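The other protein chains are all here in position, but one chain of the complex has been omitted.
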């Protein structure tokens, strides 16, 4: 069975609380944590709260690690990163990620990598309560041999060989959304990525939102997550910065460019984090 | 490869034509035809056009055959029916379906039956270009032995035994929707069922719509099918009657009840079809 | 003359099984009646999920089909069928699922496919629909059907939905992760599977019925609980709410 509401939530609703309390109660050292948001709604505020609370030995799962995981990796929060594209979109490398992989700083990390389609289907399997998903992918690539979560599978009807990927079941999924109502029903819209599946695949979940509103309004393209599949909702206005929140804020492309220089140097990175996140 | 636009459609749009012409050009004797719409947007007008054009030897695929297939079966259009629930919703039996299965009238038909979840995943596999899909289902039931399109499959990671269902790839899928624009982009909303997957799984597709509008308006919960995955669009106002079209018409529950009496008797059925559909 | 009929007794007895805040997978007919009655009385936060894809529907009166427009209009969200079956039902997010059937056996296995031989059916029934996976995946299943020797049979003509299989351990061996049938509600009484043997045991009689009447209407030697109880009759409040829904 997948997500059961914890016993302390008798009614079908999420608990609305502060971000520090939600992180303290939901995320533990050693957890597998997925913070999703594909190019949009990246949950930076929650990531920074994890950093401030000093979580360690995390397995960080994310299709596109982006700056948010570059920061957590550089601070030494992660033992392992599971991903499909680890770059600074439109800019280049994630230098803290590379420093960890190439030179083991601040400590060596394990990596497990997939294609986007593979990661997507791993979340779909997790959300569906299945141990694996099937896709056309990986065959002939070096990725096939590098991950214990990829295997060939034969169609029982046609004999065709396809690829199976193991389900992702994060201990905690964290996403950012535009709005929640007072029952913790969550609405996100614009590019909705893999967030629905990431929440449904997780054992526990936290959603930061721009605002809690009295009632959610139906909107074109909106994805709704009922409060009874979300554990905690916390207001975090601007919580996707420097990424963006459709209808609320714009992506700070300049910061993505500046991060290249900030993150190239270990000392400068640490000073920046101290000044802007940890302090 | 799944749906390629036919060569005669150079631009990424559907051809907008009349219902008789669309049916004449798309649906051939012996085809596997899926007419979908789960409790909503059932494409009755298109089904009646098939009946008028006298199609024969069809394999009719539909999760819930409903009155629409009861009529086609009673007229002798079908050699085979693939389904998951063959009743008159809220009323009882589909008498023409039962007469064919129990007594071979007007001729014996072959049946292949599944659960809803199985049919859904067969369409999903078809839409995804996969030969099969995996689900938790069928195990321990008599359905497992009755269909060559169900088989056990073992998870390569956990060893768990699950169920594989073969992809559905109809020759033609027919659905009814609220609106299309002049490029044949189709919008449907309300209960959207399995229509998206049924169209994407098919080799060819026909969408009847309440109206062709200059531009589709974004709406909450609306599913859009781009014109380049649809072959033909035909206007058929009221084309879902006696089913309904969210925003346009209501379900005629009384007709569903009346159908019970009309369809119980072979002669009365034929007379009704002659008077109301064929004539 | 009592002020309620057997159908009302069934709906009320089923409704009482639904706890506030639970998530309930609902079909049309008696399940929908029971779920909406519970929501109108003791379980205002009951979440109704209809297999047509409406999650959190709040109909003001009983829908006539699972695709009723009011379900979509009052739902928290409407999702497509792949999502309702794969993301919501299959992973075990549903607390309670309702099933009817043409036949039930002593282990709560159900037949809604065919009476007689599959290839030469005496009566061809509508078939599986959502039932096999509701039976497989919900935390608890409530079975609702009228009592008769035609429906309570020693041996099913076809297994459409697995209850407790052939007894203890069978569900686990088949990989069925929901709890299976927890209760069978009929017009005569209530039956629950014995915790050890998994065979149905008569635990409650509805007011005015007798053990003999129930056993007479059951096609096997039905076990009777030592502490057999009597179902509380529908209260005036329950009846008023139920009739209000049917307006």
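In this document, chain identifiers A, B and C correspond to the written order of the chains, with residue numbering beginning at 1 in each.
Convention: a residue touches a chain if its C-beta (ideal position, glycine included) is under 8 Å from a C-beta of that chain, and two chains touch if they have at least 3 such contacts.
Given the structure is predicted, the values throughout are model-derived calculations rather than measurements.
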Query raised in the report: In the intact complex, which of the presented chains make contact with the chain not displayed?
Result: A, B
Requested in this report: With the full complex in mind, choose from A:83, A:228, A:241 or A:269 the residue touching the hidden chain.
Outcome: A:83
Query raised in the report: Of A:162, A:186 or A:199, which one is in contact with the hidden chain?
Result: A:162
Report summary line: Answer key for A:138, A:241 or A:269 versus the chain not shown reads A:138
Report summary line: Given A:32, A:173 or A:192, the correct residue touching the omitted chain is A:192
Requested in this report: May I ask you to list the residues on chain B that touch the chain which is not drawn?
Outcome: 1-4, 10-13, 127-130, 185, 196-197, 200, 224, 226, 228-229
Requested in this report: Touching the hidden chain in the full complex, which residues of chain A are there? Just list them.
Outcome: 38-40, 63-64, 83-87, 89-90, 93-94, 97-98, 101-102, 113-117, 120-121, 123-124, 135-143, 146, 160-162, 190-194, 196-197, 221, 223, 244, 246, 250-251, 253
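By definition in this document, only the chains that are shown with their structure count from here on.
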Report task. Tell me, please, which chain's centre (mean of its C-alpha atoms) is farthest from the centre of chain C? Result -> A
**Report entry** Where chain B and chain C are represented by their mean Cα positions, the distance between them in whole Å
**Finding:** 29
Requested in this report: Would you give the residues of chain B that are in contact with at least 2 other chains, written as numbers and ranges?
Outcome: 135-136, 160, 162, 221
Query raised in the report: Touching two or more other chains, which residues of chain C qualify?
Result: 77, 86, 90, 137, 177
